[in-house]
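The excerpt is restricted to a subset of chains, each kept in its original location.
For clarity, chains are labelled A and B in written order, and residue numbers in each chain start from 1.
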């Protein structure tokens, strides 16, 4: 097999989005790029970044600059994490194993999805000494969830990311139109050993939503149970409402991830970035807050940090880089993102992440696109 | 005759609007879709929904969820009503009778128009045990109005919806351009027995508007008369100004319907949704307020409920579904709308309509379209 090479024309992280269509079948691209319904929230996620401009500062000495941070006890060299993305075999035969290798090579914390194409144990092995967290979907049977937790702990995952916003996920209209169906080789490898519970029948007046899809949706009780069932810190992913953030903090979460699942959950939800300041205000300055949704450049990450995030997660770009050039692509993407962030910091006079404060931004009177993507 | 079938591609309620052009001649489509003049208000009705995003809530237990409500004494299983739409034979040979059957099948309250293609008695019969209201246009002769009221009461209509905003209705420019004229088979069946009054001649300095078209426009006196002429509750349809709502409440109306006649009355009037909060504030929390105009999805209904409506009426979508697939289409449309509403409620953590409050919404900084329609 030929070793993978980077195609030409990759100047910016966002170029991976631009080049993806040449490396992915149209239906898979539609599935990955799409959100719920009409992609309203997908578009909102991007538009939110264009509403802020970055204010340069002059004459500051940033020659000692770096991007290190401490996140819930772990030291990371830079504030980019790889978001949990299911079914990576859709993008590349090497799937999550390639992503994990790129993570280790670039010092990036990887968040492996419950719905990975490859087993979490294989992903852990590929990640080597690199930081890794496990994204958890609560399973209908608590025994299965308990088993997943044990396996993740055993494989060296150092935190659990509990995704809370995916009980109802309506397909993207464009994925429907493109005729996307999950191909047979994309199975949920982690769940192979857990027999699916038989669907409980609905009574005549039951709602397919309230009494159907929501039957196994996580509740506050489930969260309490989970916190007692693992010794790992538990992050809550999918937070938009400040009050939910406050309650999760009170309940004992390690931190919150402000996210709308990249627009793949409730189509019509607000941009994650636009809820970030209120969430930060609700939990105070010291509680860990991450953000994902719409990040396509290092400057986007700068904006998220200025508005209150400690770090950001990269969803679609990761998948596009995987499709374009496998592990090499993902590693290159992470290098580009870091350099873009550093260049933006240097121009804004910030020598460390803590220097990135809200007054580095000014609102844009007419939002302008920050990239063609 | 072949039984009607649903065409493919119907994933969302809004798809009925998308498919309608394939099932309606262009001139009829222009007439139904159009508003007054340049369709300014038609567009405003849609745009108003895009200015709000829905805020998901996490971890709430909605397994006991439902959408029941009590409206002026009647219990309805869901908050969608079929708006009065005249001349339904334009859309389908089965016309209002098909719509009524769909209403009964889905537990939907039907509002029959004075200008139906079929007599109110036939509609009532088709509606069977289903809830039905009668939309009234005051007739030039009070005797005729009185007769209509008696017939509606006799046929089991349980409320009167008095439409107040249609004294002057200018044709849609696009309907004019498409050459639409009402075909001969579309007569106002209910009015067949009432001879039209001879048009009173205008004096030299009279205005065709003030002394002409407005001669028979309803006034506060007419409303008083109507309230005394029927034992049924009387809803006022076409309210936009909060002060009008307050006065209607004081005058004894059963409730108000915030509406601009789907943009078919004064072109240039504001979106109904944008006036809703002020109307709700004017009449207090307990007075019944409905809304129509621009609703194309269950999420749109959620937004209307969050901003103060008790329920919503469905105008054009109903007609499109009728054109696409007759009674079956209308029933399917109502099922889709309910499921979309339930999914939105579940994601917003609302187990009952009363849980849908204004803080479930956040304003969108840049309005984004919620659907391609």
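The definition used in the following text is that contacts are C-beta pairs under 8 Å (C-beta built on N, C-alpha and C of every residue); 3 or more make two chains touch, one makes a residue touch a chain.
These figures come from a predicted structure and were not determined experimentally.
Of the identical chains making up the complex, 2 are displayed, while the complete assembly in this file numbers 4 copies.
Simple rule for what comes next: only the chains that are shown with their structure count from here on.
Bringing subunit A onto subunit B by least-squares fit of CA atoms involves turning it by 90°, to the nearest 5. Once the centre of each chain is set as its mean CA position, subunit A and subunit B turn out to be 42 Å apart.
Taken together, the subunit B residues at the contact with subunit A in this complex read 11-12, 53-67, 299, 339, 342-348, 351, 362, 364-366, 368-372. Those residues of subunit A lying in contact with subunit B across their complex are 37-38, 40-41, 43-44, 47-48, 51, 164-165, 167-168, 170-171, 173, 176, 207-211, 213-215, 217-220, 222-223, 236, 238-241, 244, 248, 260, 265-270, 274-275, 367.
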